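With one protein chain withheld, the remaining protein chains of the complex are depicted in position.
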Amino acid sequence: MAIRDKIPVYVEKLPFGSVLLTKTDEILSLARSCSLWYLLYGLACCAIELMATGAARYDFDRLGMMFRATPRQVDLMIVAGTVTLKMAPRIRRLYEQMAEPRYVIAMGGCAASGGPFYYDSYSVLKGVDKIVPVDVYIPGCAPRPEALLQGCLTLMEKIKKEKMLSGQDESAADNNQT
Amino acid sequence: MHKTEEFYLNMGPQHPSTHGVLKLILKMDGEQVVEVTPEIGFLHRSLEKIAENRTYHQYIPYTDRLDYVTSMTSNFVYVTAVEKLAGIAVPRRAELLRIIMAELNRIASHLLWLGALSLEAGATTPFLYTFRERELILDLFEMTCGARLTYNYMRIGGVSQDIPPEFRDRAKEFLKYFRPCIKEYEDLLINNVIFQNRTRGVGVLPLKEAVAYGATGPNLRASGLRWDLRRDRPYSLYPELEFDIPVRQSGDTMDRVLVRVEEMRQSASIVEQALDRLEKGEVRTPGINMKLRPPEGDVFMRTESPRGEIACFIRSDGSPKPYRLKFRTPSFSHVGLLPWLLKGMLIADLVVVAGSLDIVLPETDR
Partner (left out) sequence: MKAQQIITRLNKEKPDIRAEISGDSAEAIELDRAALLDTVAFLRDDEETSFDFLNCLFAIDYADRIEVLYILHSYRFNEQLTLKVKLDREKPEVESLCSIHPGAGFHEREAFDLFGVKFLSHPDLRRILMPDEWEGYPMRKDYSHENLIRRPESD
């Protein structure tokens, strides 16, 4: 069975069926990682590749990810494109409106560090990690849809390792606070 | 006794229906819009300041990012402007390749526009259909230059590399597959009675206002003026190719949609003709200095992008870097047209009308 490969379980077969024992952390993390809803937040060129990844050929929906228009309903914000100084307060405000646990993917060179606009540009913020904490950086200009899918899979791996309920040091809430 | 109050609604920079980061401040009286104030600048990446610090060759990748939906067209206007300024000739094969790429990119851009417009009208399915065809075009581009979105394909004096041998057959196969697809979009979306009711007679742009506010491209042709830079101020090898200019008379949203759909058909025909005319030859004029120093002077090169007239002004002072580079982009004027066009409309119509103008923000903000 698929779930037996994904998380450590102990299966006990009983006359009326079977009982599956596992840690709540594992189940919760698996469930959360397989159903990430992302904010439709395309700023620049990478937004077109984001739309293409959501379209028919490189389907996002098979990973359980669908786009929502409002930050209240999402747990992932994919910052796709160049962040300017005029746009930065809006990004911060949207990030603060997301409910925890929340994650940020910086897609593309511009979101990671300013990209080709690092030099000689007075209005570009050199990297979105100056205003929000970023979990995964995807390099490229623009990154291919496969690269974006790999970035999302990396994020899913990262989420699966999180321990929300155990109260240990690396809790998701601590990781995502600035 | 009741009283009504007007309120301000912010269609903010993050919104699923604005094409990119456009902010519209709407003064509403219930469902009706009294006044629209657009605010732009959220994607101002100072491309013009960067140009003053790069050599002419180094700047070509930045022109991709100017209008990323049609990178080939933005490349085209810039390299043609530099060639005109410096007096550089381009081999025939390179000119035909440029036209093929620009017209394929026109089809891809219109497909993206149609998909986004259908999303705004509330229909999710055509978006997936148009993107399916767009992926086929992006495959062709990837076969040629390796990139899907920001091609950096054109060079001063030609193009960067020749097409692979299988390009021609794949392109012809694509065009043969594509023609019935346009009929499919018409059956699915454009002839749909709901879409027709939402777009006929809505958002009428009369010709006088269109010219006064500087609307260009399909928006102008839908209002009745037969004007296309490829025909009326021709550049490259367009005079050799035969194509129609679709023009409609009433200037409402449905006319703008129909003009663009017909342009897709015409572009497919142009690509076919250009492919047939390809002959052996070089694709890049040799011997161009990497630190090109054009003579002092100005150039203002105007070309037809899928959105309208995109033009590039370069002032050179004889040094390897331009003294002033200015892009005249169609979406900048179209955003300036919005306060006049959207006044008095219902908010549901506003979204469709603003989408039918085909505004992209990177070229508005530069």
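Chains here go by letter, A and B, matching the order in which they are written, and residues are numbered from 1 within each.
Note that in this section a residue touches a chain if its C-beta (ideal position, glycine included) is under 8 Å from a C-beta of that chain, and two chains touch if they have at least 3 such contacts.
Everything numeric in this text was worked out from a predicted model, so none of it was measured.
Peer 1: Touching the left-out chain: which of B:L85, B:L136 or B:V283?
Peer 2: That would be B:L85, which touches the missing chain.
Peer 1: Tell me which residue among B:L9, B:A89, B:A212 or B:A348 touches the hidden chain in the full complex.
Peer 2: Going through B:L9, B:A89, B:A212 or B:A348 one by one, B:A212 is the residue touching the chain not shown.
Peer 1: Given the contact definition stated above, which residue among B:G12, B:P61, B:P91 or B:G336 touches the chain not shown here?
Peer 2: B:G336
Peer 1: Residues of subunit B in contact with the chain that isn't shown?
Peer 2: Counting over the whole complex, subunit B touches the hidden chain at residues 40-41, 44, 46, 48-49, 52-54, 84-85, 211-214, 225, 227, 232-233, 296-300, 302, 309, 311, 313, 315, 323-324, 326, 328, 332-333, 335-337, 340, 365-366.
Peer 1: Tell me which stretches of subunit A touch the chain missing from the display.
Peer 2: These residues of subunit A touch the chain that is not shown: 85-86, 118-124, 126.
Methods note: only the chains that are shown with their structure count from here on.
Peer 1: In their shared complex, at which residues does subunit B touch subunit A?
Peer 2: 12-16, 20-21, 41-46, 49-50, 52-54, 61-62, 65, 68-69, 112, 127-128, 131-132, 134-135, 138, 148-150, 362
Peer 1: Where on subunit A is subunit B touching in the complex?
Peer 2: Interface residues on the subunit A side: 39-45, 47-49, 51-52, 55-57, 69, 81-82, 84, 86-87, 90, 94, 116-117, 119-124, 141-142, 144.
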